[in-house]
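Removed: one protein chain of the complex. Kept in place: all other protein chains.
Right, chain A next:
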Amino acid sequence: MRLVTAILRPHAVDDVRAALEPLGVHGMTVSDVHGYGRQGGHTEVYRGAEYRVDLVPKIRVEVLVDDDAADAVVGAIVETARTGRIGDGKVWVQAVDEVVRVRTGEVGAAAI
């Protein structure tokens, strides 16, 4: 099993979710996050004083998938979320030792 984690532009999440449905992805965890990379922040002005805001709001998407589905899921995310401009985000994949569904006690691939 694999955990696919993607840091994306906030407005990309709906399209990514729609693109993953046909691949058999029926659940994901989404969180609001802030960070910085190559994309710059923005400037805010309060009573004439300008402030540089470095952290940019992003969305983190986490999806548990079978080993052989990981490549397709990553591909669909990258394809859907890409605008070609700096700030599109990153996707990475980690190995997962065990998964348990809390309601039924199912383990492994059956719990995904």
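Couple of notes before you dig in:
Note that a residue touches a chain if its C-beta (ideal position, glycine included) is under 8 Å from a C-beta of that chain, and two chains touch if they have at least 3 such contacts; residues count from 1.
Keep in mind that, in the parts below, contacts and distances are computed from a predicted model.
Name of the non-displayed chain as stated in its UniProt record, restricted to "Cytochrome c oxidase cbb3-type subunit 2", "Transport permease protein", "Ammonium transporter" or "NADH-quinone oxidoreductase subunit D": "Ammonium transporter". Between the chain not shown and the residues A:50, A:68 or A:97, the one that touches is A:50.
Residues 44-51, 53 of chain A touch the missing chain (whole complex, contact as defined above).
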